[in-house]
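Handing you a structure now.
Here the complex is missing a single protein chain, while all its other protein chains stay put.
Which chain is which? They are A, B and C, in the order written, and residues in each are numbered from 1.
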Amino acid sequence: MSLVAGVVLGAISIQWVAFLVLAVVAIAAALVVVLHRSPVVGAMGLVTNFLCIAGIYVLLNAYFFAALQVIIYAGAVVVLITFVIMLLNLQPEAKGGPGVVPVALAALLGLALIAVVGRPLLEYAAPEAGPPAPDFGTVAQVGEALFTVYFYPFLAVSLALLSAMVGAVLLAKRRLED
Amino acid sequence: MVGDPGPYLLLAAVLFVIGAFGVISRRGAITILMSIELMLNSANLALIAVSRFLPGDGGAGVPDGQVIGFLVLAIAAAEVAVGLAIVIAMFRLRESVDVDLARLLRW
Amino acid sequence: MDLFDVVATIVKVALVVGILISTVPVLTWVERRGSAFIQLRLGPNRVGPLGLLQPLADGIKFLFKEDVIPPHVYKLFYVAAPAVSFIAAVLAFAVIPFGSAFVVDGRTVPLVILDVDVGVLFLLAASGMGVFGIILAGWSSNNKYSMLGGLRSSAQMISYELSLGLAIVSVLIYAGTLRPVEIVQQQIGGTWNVFPLFIGFLILLVSAFAETNRLPFDLPEAETELVAGYHTEYSSMKFSMFFMAEYINMITGSALVTTLFLGGYALPFQRLVFEGWLGLEGNLLAVLELLSFTAKVGFFLWLFVWVRWTLPRFRFDQLMRLGWKVLIPLALVHVVWASLLVMWGVPA
Partner (left out) sequence: MLTYLWLIPLAPLAGFLLVGGLGMAGRLREPWVQRLAVAASAASFVLAVAAIVDFAGGLDDERALAAAQPDRYEVSAAGEPARFEITPLRWMPIGDVTLRGWDGQGVRRAAFGVNWTFALDTLTAVMLLVVTGIGTLIHIYSIGYMAGEQGQHRFFAYLNLFMAMMLTLVLAGNLAVLFVGWEGVGLCSYLLIGYYYRQVFDKESGLTCADAGRKAFITNRIGDFGFLLGMLLLLLSFGTWDFSELAAAINGSSAYWYGSVLLTGIGVLLFFGATGKSAQVPLYVWLPDAMAGPTPVSALIHAATMVTAGVYMLARMSALYWHSPGAMFVVAVVGCLTAVLAATMGMAQYDIKKVLAYSTVSQLGYMMLGAGVGAFVAAIFHLVTHAFFKACLFLGSGSVIARCGHTNDMRLYGGLKRWMPTTYWTFLVSTLAIAGLFPLSGFMSKDEILARTLFSFRGSAVLWLFGTLAAVMTSFYMFRAVYMTFHGENRSPDHVREHLRESPPVMTGVLVVLAIGAAGVGLLGVPEGVSRLVGLGNVNWFEHVLHPVVAARGVVAGSAEAHGGEHGAAPAGEAGHGEHAAAQAGASHGEAAPPGGYLVEGMHHPSVAAEAGLFVLAFVVFLTGFLLARWAYGGPEPRAEALAPRLAYLRRLLHRKWFVDELYDRLVIRPYYAVADFFAAVDQRIVDGAVNLSAATAELSGQVLKLFGTGIVRHYALWFMAGAVLIAWMMMR
């Protein structure tokens, strides 16, 4: 049943409460990332956001992906970002920030996108989906799908990762001569 | 049990928009990178939310969403790596990560 | 989720956390007495018999010291850092099985807090979060030394997390499952993993040492160069939190090693001797398994202390080179080795 329907009917399960809490915290964290002037605070906001989303994945019975999310996103990506922030010793941005016009425009566009995407979501009453399959979200099921149906994308991604590694090393390597 | 992807998709949309707003309005390269991560993450959320409620064999849910999510994850990680390398290189040139300083590529 | 399970879980959690926290002072005592024994000196013996109460005295000391929050720190993260470290350390313990199961008035209570399909990944995730504690501590203290200390320790942890992960992956490939309970059951059935995957065992052990910033790898806190590393600015209780987090990490590390390679709570030749010959089962067997688990963990803990007071400290570049150029390639080879074993159908 749709969001509105869920609230109205009052059949609020623990799931619902958990989802709402996690959602609110995630949004708040996202706002911190975007609005806060100090990059480190932003990074911590990002971590919080990722952990909340991992929580939501658990709610969606996607345990494997939740673990992945925490290990890779929260554990590696944000650490890397924080690492670079501290390496470059970045100071918080100057007060000024970009002019009002782009900010306003961006906000406007954002709202427009939400309006465009949101409306059908609210109206669309999806059919009630039953409980997930017993092995849903487990490593076995995802692993099996990954290596059979999505095998070639998997190879492509591995190539992409390889090239990213080489690229990153070359770009960041201090020139030998200087 | 929230029976349909509605609320999750809405959350994903909101997160996406916040990420986009961050990319557009902020001048710090790192912040922009983080906002991009946000957007990618919201995409993942949407993917998995939808795949969870699709009719699969032996109950609701198909693994495809998570597999694609996994691939997006990998790509996002690669993207951050290269992005940070670029930021470092830029920092070395400009002493700052302000994106507006890198505007040589214009008429 | 009926009431009984909830209560059982709560009791288990309480027990585990309690034991973890209480073992920390014991460990400090062991540490000090051990180092003394290694260095042929007496060690604390004034406070209580054989200095057993010395840790208690330290604890009380930490409690009553003035909790100073320097003005230039970033208050929120400064306070949050020790909490994050401690929570990460404790959380990792949730998935480690320390016994098969107790039967309490007809209801079996598995001696593991969170028996989840992706158990090992959960452990990895939790230990990953530990890094943030250190980073935040380093950054929020707002001074060069702690910042550099934080940077170095996070760099070290990131590097060794990689080899740790690969070693665990090889075990998972060999075991074919991510559920720790299953891994232990397999080792009970078959041989302990340490024999076929011995190199993996060593890599995991070394990585565990690096993860916990223990001596050969304790560059961050190296007194001589970086004062006290990332927790320079911390005092009293927050400092002790870091201290406890470190020791709990040690316990978790050794527990992880025992579970994956030494068969967790498996008694040596359990099937043959204890179950087969002695015909034990039920709670008695569980108690014995608990004891075997504790013994193994204790051995590794002693190993930590032993290593700390015998091996000299690595230089930072040696540390990094060992991590990236030795351990990781070795771990990759070991993963291949594990998959070959699986291919040849070695595991039972």
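Just so we're on the same page, contacts are C-beta pairs under 8 Å (C-beta built on N, C-alpha and C of every residue); 3 or more make two chains touch, one makes a residue touch a chain.
Nothing here was measured: the structure is a model prediction, and the numbers come from that model.
Student: Of the chains that are displayed, which are in contact with the missing one across the whole complex?
Tutor: A, B
Student: For a quick check of understanding: of A:V24, A:A94 or A:A112, which residue touches the chain that isn't displayed?
Tutor: If we include the chain that is not displayed, A:A112 is the one touching it.
Student: With the missing chain put back, which residues of chain A would touch it? List them for me.
Tutor: Spelled out for chain A, the touching residues are 98, 102, 105-106, 109-110, 112-113, 116-117, 119-120.
Student: Name every residue on chain B in touch with the hidden partner chain.
Tutor: Residues of chain B in contact with the hidden chain: 20, 23-25, 27, 32, 99-100, 102-107.
The definition used in the following text is that only the chains that are shown with their structure count from here on.
Student: Could you tell me which two chains share the largest number of C-beta contact pairs?
Tutor: More C-beta pairs are in contact between A-B than between any other chains.
Student: Roughly how many whole angstrom separate the Cα centroids of chain B and chain C?
Tutor: One centre to the other, that is 33 Å.
Student: Chain A to chain C: how many Å between their CA centres?
Tutor: Centre-to-centre distance between chain A and chain C: 30 Å.
Student: Quick check: how many Å separate the C-alpha centres of chain A and chain B?
Tutor: 6
Student: Note which residues of chain C are touching chain A in the complex, please.
Tutor: Touching chain A from chain C are residues 74, 77, 116-118, 121-122, 124-125, 128-129, 131-132, 135-136, 138-139, 147, 150-151, 154-155, 158, 161, 178.
Student: What residues of chain A sit close enough to touch chain B in their complex?
Tutor: The contact residues of chain A facing chain B are 1-3, 6, 13, 15-16, 19, 23, 26-27, 30-31, 33-34, 39, 42-43, 46, 49-50, 53, 56-57, 59-62, 64-65, 68-69, 72-73, 76-77, 80-81, 84-85, 87-88, 90, 93, 97-98, 102-103, 105-107, 109-111, 113-114, 117-118, 121-122, 124-137, 141-142, 144-146, 149-150, 153-154, 157, 160-161, 163-165, 167-172.
Student: Over in the complex, which chain A residues touch chain C? Could you list them?
Tutor: Chain A reaches chain C through residues 40, 44, 47, 63-64, 67-68, 70-71, 74-76, 79, 82-83, 86-87, 138-139.
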